[in-house]
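== subunit A ==
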Amino acid sequence: MVATVAQCVLLPVLGIVIGLFFLGLYRKIMARLHWRYGPPLIQPVIDILRLFFQGGMSHGAVFDFGLVLSLAGAMAIILFIPFAQWCPLQGSGGMLVILYLMLLMPLGTALSGGEAANPNASIGISRKLILALGYEVPLLLILLSVMSYYSTISIVDIVRGQQASVWALFSWPLALPGIAYILILPAVLGVRPFDTTTAPQEISSGPLVEYGGKYLAFEHIIHALSLFLGISLFVNLFLGGAANPIVFFVKILVVFVACVCINAVFPRLRIEQAVSYLWKWPTAIAFLGLVVVSLVK
Partner candidate 1 sequence: MVNPVLLLAVPLGLAFLTPLLAFISDRIARYVPVAGMLFNCVVSVSLIPSVLNRPIIVQTGGFAPPFGINLVAGPLGITLAAVIALVGLAVSVYGLAYVKEGATVKYHVLYLLLLTGATGVVLTGDIFNLFVFYEILCISSYALVAYSGDKNGVEAAVKYLIQGSIGSGLALIGIAILYGVFGTLNMADIARNIGSTGILNTTLFIALAFMVAGFGVEAAVFPLNAWLPDAHSSAPAPISAILSGIAIKVGIYVVVRIVFTVFGAPSMFMLLVVIGVVTLLIGEMSAFSQNNIKRMLAYSSVGQVGLIVFALGMATTGGISGGLFQIISHALAKSLLFLATGYMIYRSGSMEISSLQGMGKRMPLTCCAFTIGAFSLVGLPPFAGFPGKFMIVRAAIAQQQHLFTFLIALVLFGTIIEACYFFRIVQAAYFTGPREEPDAGKQRREEAPLFALAPMLGLLVFIIALGVYPEPVIRLLDSCAAELLNRFDYIKGVLG
Partner candidate 2 sequence: MDRNKIGKWLKQPAKMANKYSLNAVYFCTGCGIIEIPPVITARWDAERFGIIPVATPRQGNLFMITGYVSLKTLRAIIRTYEQMPDPKYTVGFGSCPINGGMYWDSYNTIKHLDRYIPVDGWIAGCMPRPEAVFIGVTHLWTLIEKDMANGYLRYREHYDQYRGNQEKLLGKLDWPPLYATGIAQKEIAA
Partner candidate 3 sequence: MSFLFENSYYIAAVGLILIGLYIMAAKKNLIKVIIGLSFFETGINVLLIAAGYIRGGSAPIFSHPDMQAGKMVDPTPQALVLTAIVIGVAVLALALSLAVRLYEHHGTLNLRKIRELKW
């Protein structure tokens, strides 16, 4: 019981720390790929600190509420996804709960951005939701293939199943959804070339347009958490999770760095281009994967 509560407290903090680290790393890697020196790794932390000391501007109760919902949702999901052997809420609904809790992040941001009443925010939200629809099609196919392959809706069982044999990414029918997941991973994470949602140059950073001060700080944290969550979901589903936190951290780090390195060289896609990409190859592969999995079963 105490251990569970401790995990419940610890894991979100860990998630935030790792997420911020990833953000810093992301900026650093990007800078290096641009032949720049780049900011220090802790630059995101400095930014967040600064933002907390800056007075924010609130548009109303829902403006606050949306962000709280978003961040709380992000923190809650961490408890449902195994971090190595730690998964405090494994018996509370499994993958399906994760899927639905993941909605809270965009929904909260969308509510908050909507209350801000800025058209740029509206456009950004619209893009966010369309993009989400775009990557959910292959993502759902992928998740369903994994779940029906292991005949379970519990992510812990899926991890256990892989640890018993091989990693799903390297096992036969599940390799297809694995590849599809790799193809859509940047879209899930919302990094380049799929950062149309918050494109600063086009729509003044979209839903974030009215965020200043602590609100923006929260938004950064949410972004950090979503990076962490997206990758740890991938690691759990296809790279067999991990037996101890260090290995897990290494795994997500490797995946993240690979993902960033590959995608940093792409220019930003237009939203239709993004969606049509997502609905072509990744969906086709994922669909094939689901067909094969249901035939194999």
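The candidates came about this way: all candidates are chains of the complex that A comes from, given by their letters.
Keep this in mind: a contact is a pair of C-beta atoms (placed from the backbone, for glycine too) under 8 Å apart; a residue touches a chain by one contact, two chains touch by 3 or more; residues count from 1.
Treat the numbers as computed from the prediction; the structure is a model and nothing was measured.
Engineer: Once the contact definition is applied, which of 1, 2 or 3 turns out to touch subunit A in the complex?
Structural biologist: 2
Engineer: If you look only at subunit A, which of its residues touch candidate 2 in the complex?
Structural biologist: 27, 31, 34-40, 43, 46-47, 49-57, 200-201, 204-205, 208-213, 216
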